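For this depiction, one protein chain was excluded, whereas all remaining protein chains were kept in their positions.
Note that the chains take the letters A, B and C in the order they are written out, and that residue 1 is the start of every chain.
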């Protein structure tokens, strides 16, 4: 069971709010709203997505990476490679 | 009429696709998908949002900022301040 | 003459400070300082570089892009393409 399961409802709530913000962006385009206001809203959605990503990453390191490190299966290094790859993709996105 | 109006349908299409991706993220959470896969999808949505933002910024500078610069109303500087503020918010988001 | 020439001394001062920060990072490595403190310093240098970049971009749009837009040489669009490309590289860096 993934680490975020404990807060699953919290993540779902955040993502539903983000979905609402993206629909709000569509309305802004349909109503010919001012570009700068649309860009401000895009920054706000991006920021909300990144926060959700950081939260998931936190729980992933706290649970999956740590469990792998503590177990004797020896796949701790692989899990860390995977997590670093995910951080790099978040940074470059 | 804002500069992006010419491509309004294109932006609406992009934002509907992003909305679908955010709903996909909710499904991934509900189905207990692996954290790293969810993070990869978050990076991909972030990247799509940024591209839409850059496109809007492009048209904003091309139309609104340029019109203000060419007109005699003298508000070219204000428009540039506003655009730089929007770029900064995108960078820090 | 590029737009930033007015503030050339200011940019040189900022970049000399950034150079000093990068030398400080080397000292931190040599003295086996704690990783997290080094990472905090890297974030601070990155942020200083981005601010300098945003300042240059501001003056570039204010001077070069606007001049091109106002002139009859018709290369306003090329200048805007160039500026958007630079913003995109800053965002993805």
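Just so we're on the same page, a residue touches a chain if its C-beta (ideal position, glycine included) is under 8 Å from a C-beta of that chain, and two chains touch if they have at least 3 such contacts.
This structure is a prediction, so every number in the text was calculated from the model and none was measured.
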Open item on the list: What shown chains come into contact with the chain that's not displayed?
Closed with: A, C
Open item on the list: On chain C, where is the contact patch with the chain that was removed from view?
Closed with: 1-5, 8, 11-12, 15-16, 18-19, 22-23, 25-26, 29-30, 32-36, 38-40, 42-47, 49-50, 52-53, 56-57, 59-60, 64, 82-83, 85-86, 89-90, 92-93
Open item on the list: If the hidden chain were put back, which residues of chain A would touch it?
Closed with: 50, 54, 57-58, 61-62, 65-66, 69-70, 76-77, 80, 83-84, 87-88, 90-91
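Here is the rule we go by: only the chains that are shown with their structure count from here on.
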Task: Pairwise touch network: line, ring, star, complete, or other - done: line
Task: Distance from the mean Cα position of chain B to that of chain A, given in whole angstrom - done: 18
TODO: Round to the nearest whole Å and give the separation of the Cα centres of chain A and chain C.
DONE: 28
Task: Distance between the centres, which are taken as Cα means, of chain C and chain B, whole angstrom - done: 22
Open item on the list: Two or more other chains touching the same residue: where does that happen in chain C?
Closed with: none
